[in-house]
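This is the structure, below, for whatever I ask next.
Every protein chain but one is kept in place in this view of the complex.
When the chains are written out, they are named A, B and C in that same order, and each has its own residue count from 1.
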Amino acid sequence: MNTHPSAPGLSPATSLPFRDDHEMLRQTARRFFETECAPHREAWDEAGMVPRAIWRRAGELGLLCPRIDPAYGGAGGDLLHAIVLTEEQVKAGVVAPMISLHNDVVAPYLVAYGSEAQKARALPRMATGEWLGAIAMTEPSAGSDLRGMKTRARRDGDDYVISGQKTFISHGATADLIVLAAQAEAGISLFLVETDGLAGFSRGAPLDKMGQFSADTAEIFFDEVRLPASALLGGEEGRGFAQLGERLVEERLMTGVVAQAFMETAIDHTVAYTRERKAFGQRIIDFQNSRFRLAEARTEAVVCRTFLERCVTKFMAGRLDASEAAMLKWWSTEQQNRIVDACVQLHGGYGYMLEYPIARMWLDSRVAKIYGGANEIMKDIIGRAL
Amino acid sequence: MNTHPSAPGLSPATSLPFRDDHEMLRQTARRFFETECAPHREAWDEAGMVPRAIWRRAGELGLLCPRIDPAYGGAGGDLLHAIVLTEEQVKAGVVAPMISLHNDVVAPYLVAYGSEAQKARALPRMATGEWLGAIAMTEPSAGSDLRGMKTRARRDGDDYVISGQKTFISHGATADLIVLAAQAEAGISLFLVETDGLAGFSRGAPLDKMGQFSADTAEIFFDEVRLPASALLGGEEGRGFAQLGERLVEERLMTGVVAQAFMETAIDHTVAYTRERKAFGQRIIDFQNSRFRLAEARTEAVVCRTFLERCVTKFMAGRLDASEAAMLKWWSTEQQNRIVDACVQLHGGYGYMLEYPIARMWLDSRVAKIYGGANEIMKDIIGRAL
Amino acid sequence: MIESPYYTPEHEIFRADVRRFLDRECVPNRVAWQKACKPPREFWTKAGEAGLLCPKVSPEYGGAGGDLWHGFVIMEEQTRAAFNELAFYLHSDIIAPYIELYGTEDQKRRYLPKMASGEIVSAIAMTEPGAGSDLQGIRTRARREGDHYVLDGQKTFISNAQNAELIVVAAKTDPDAGARGVSLLLLDTPGAEGFTLGRNLKKVGNKVQDTSELFFEGVRVPVENLLGGVEGRGFYQLMQRLPEERLIMAMSAVVQMECAVDETVAYARSRETFGRKLADHQAVRHKLAECKTVATVARAYLERCIDLFVENRFDAQAGAMAKWWTTERCCEVIDECLQLFGGYGYMRDTPIARRWADVRLGRIAGGTNEIMKDLIGRAL
Partner (left out) sequence: MIESPYYTPEHEIFRADVRRFLDRECVPNRVAWQKACKPPREFWTKAGEAGLLCPKVSPEYGGAGGDLWHGFVIMEEQTRAAFNELAFYLHSDIIAPYIELYGTEDQKRRYLPKMASGEIVSAIAMTEPGAGSDLQGIRTRARREGDHYVLDGQKTFISNAQNAELIVVAAKTDPDAGARGVSLLLLDTPGAEGFTLGRNLKKVGNKVQDTSELFFEGVRVPVENLLGGVEGRGFYQLMQRLPEERLIMAMSAVVQMECAVDETVAYARSRETFGRKLADHQAVRHKLAECKTVATVARAYLERCIDLFVENRFDAQAGAMAKWWTTERCCEVIDECLQLFGGYGYMRDTPIARRWADVRLGRIAGGTNEIMKDLIGRAL
């Protein structure tokens, strides 16, 4: 993201090795989010979800699963492709379609642990947008405590029989394919659940969240749901906890990417706003307090970007550890919330009105300190590793 | 403290019921601290302690133990007398003689738990300044964890034999009478140790602290020190932990009084400094950042004062509980340190020079978050009571 | 709910009435009203019948002759129910006093009884799109033309306007006179030609309370609707009321904190994670201890402010201090509390979530907190 050409010293250009193909994807993504999504944000927010057609469209444009193998409909891309997509989505003020959930959270489970048959069936459908992905870990009584989950997968002949309940499931109201964590005999295991016409499976209404309105989140219920044994991801029971753990580093890294894009976008909006608006006869940016607050925010965002990029670089070299990923997750989401809050304040009354992007960003940001492992969990992880 | 007559709306006068006798004591104390102590602060800081004569002088003026019964040389005063003394001492920038330690921490143990004989012997000497008091709880290996103390008091015929080591003892290098906590057979017990010529008792050199230079602090050592059974405070073993606990509420309240006086004094210095000094062609107080920072500090001090005064009022009515005292202790010392730090910053380079009172205040303040039970311990106390 | 020397048994009876009204008439309708972004007009009439409107107005003008604490009771009960998004206090504690304190006898008789009964819903229009908190810089003009003023201009962020029959409009009667040129006009909206109610703006929180743009194009207001009958007093009328208004904001912020801390302590005591109660994790307990401390300090401070107010010593600086400090702490504490609820803290049906979004406005409304610091800083 070569941002802020107007103030080069304030936000050094990225040090990440973006190539032409990344920049081409960026252009496509920017056009898509700006012209095909952003104008509908309010309507989609009202509806609490996005229309299915937008997923097909994203698939057509190559925005879905660009990192998977071309054999499965992807483009063989890398993490930088994912970063490009996320940056452009946030900059356009678009929270749904939740492309990063689909591309960077769900699809990698198949890529990493799926059998050839599982991959061949699911990935091409995900790449076209025919299937929407979700992952179901959290339960009402357990929160961040994965080991406490109560959903059971009982072996019955060639089948598994699933019973239990999951909550706060992104895409819970719409997903076609759910990676489900459940307790099997050998321990927590992951299952691929194809929801279409599945007996015993039901969904709650989309939850009424405080932000990210168009990103549907729902409870899902399993009442003696029968899955074939071939639905077990990777074909071996009891590997679920380790599989979830392995994937968390990348998920937390992507949370950092989102947080960074939020910070920079919020500051850009606010510099523009405070340059233009006047109060008491001068531009808001001409008050020393505004200038200092923005100077702080810009610096904090620059600092955060350097840490993010270091984490990205280490991740791509296979060297990012769980502790550093946890640092990035809590630190960047904390900074995101602080900066966005300060930016709201500099908007005065307009900062509280949803028609200003900063207001929605404020509501959208708060959950980042909670999801992907609450920030307190991150500090536990870091503290134990000291 | 009817402070800030220049800005009445900013710092409402105290709501505490000070009477004429309190105000007379205030005048005496102010003259004493301003003319007989403050000019020597630098020399006393160099020496690491104050001359004994200053204690005699304080005794003459009625500044020692004004709260004890006239029968023992006091003036039968109340907590407001203690507050008056503390406020004036802090305002004058004087950290030692540690009158509040002597008056409000040590003497009350005798008053509350001492036998008639113990009181009659010690209190009049404390009121004249003949004896300096100290209290010895903390040990090198235990810190805030009182139950972990290792100093032993072994009964041997009519005597107790004390062995052990205490550290961070205020007045450790100079005290004549030490209230000592030690493990006796029945549990932690308090002893009155008269140090003059006491075999087996020794003191370390005054510790080189980061502030409060003239307030001597030392390690003390007990090597088979023999005390008569009459040295046991209150005459019953095993009451020490409860006695210490009972006194802590008042000690923490007085910590709040000190913290409050620090805040208000720091702000007064800084308002005066920023009004007078110029930079870049205008007074420092004319920069919006300075004004905002001072507005914040003044507000925070006003808020803290209302809480302090409520605690004082409740204490005087016998209704201040341990949890509220803990709140006052951590909150007020935290605010004290933040405000003094902000005031240093507004002084620029001068804030780092010891000849400016704010610099010494910064150094003097830091220990307040640690002593009297570290602030983390306060949060534990509050948290457990929720 | 709150221990205070100022509450009498009579206030507690009133509190029970208020609580019953909120629980029966408001809470069940919350979701519908949030969707509509306003309460229905008839709700105001019901509130009037229940005695919730203008409790402080003198019986002579149809009020209940209550005191500051009747207003506090309503605010406390709304906060307990996490239902602050009904702007009772704007109608009863801000606008009615303008009329009662500064209005002519005729104005009082015309408006106050109907405001108390709910026949008239009121709004006040100060803020303009370009001026924000800068009252002296407003551009809405009130030009005298015979026995009318002709209003031209635009306002924004106006609460209650969607239902309002009466809007108190701040306008310049003398554009060259700065503060001295501002007057307050009482605009009867039914049938007011040239008056347009603009969009009902969608907000971050406070969903039920409508917030609108207003447009005035040659709107004729009879001269007898100039508040108090003398031009150029508007700025001072507004200024004089600010300390009380800010005291009420501070009170609201403090009660919000207290409710949030109570709810969170209860949750942390009941919720289990990692094999023990949330409250048994030391890091959680310390956060709760911090929040509880702030709420306790804030309560002591609020009581002191109330005492000063009662003694008539709560001045502009004191009001500014109380407003910024309590609203900042309120947002911090509630954000910490929300965090301890985990995912549930982000769901609208959890009170903490609504509180979190609602209280954010406190740092902006009633003069931003930066304006408060400016005011204090200049008086140092």
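Rule of thumb we're sticking to: a residue touches a chain if its C-beta (ideal position, glycine included) is under 8 Å from a C-beta of that chain, and two chains touch if they have at least 3 such contacts.
Predicted model, so just to flag it, every value in this text is computed and none were measured.
The absent chain, not drawn in this view, touches the displayed chains A, B, C throughout the complex. When the omitted chain is restored, the residue from A:L244, A:V271 or A:A374 that touches it is A:V271. Mapped onto chain A, the interface with the missing chain covers residues 7-10, 12, 15, 271, 285, 288, 290-292, 294-296, 298-300, 302-304, 306-307, 309-310, 324, 327, 330-331, 376, 378-384, 386.
Residues of chain B in touch with the missing chain: 138, 141-145, 148, 167-168, 207-211, 277-281, 287, 289, 344-345, 348-349, 351-355, 359, 362-363, 366-367, 369-371, 374-376, 379.
Counting the whole complex, the residues of chain C in touch with the unshown chain are 281-283, 285-286.
Following the convention adopted for this analysis, only the chains that are shown with their structure count from here on.
The innermost chain, defined by the distance from its C-alpha mean to the mean of all protein C-alpha atoms, is C. For the pair chain A and chain B, the distance between C-alpha centroids works out to 53 Å.
Counting partners per residue, chain B has 288, 292 as the residues that reach two or more other chains. Of all residues in chain C, those that touch two or more other chains are 370, 373.
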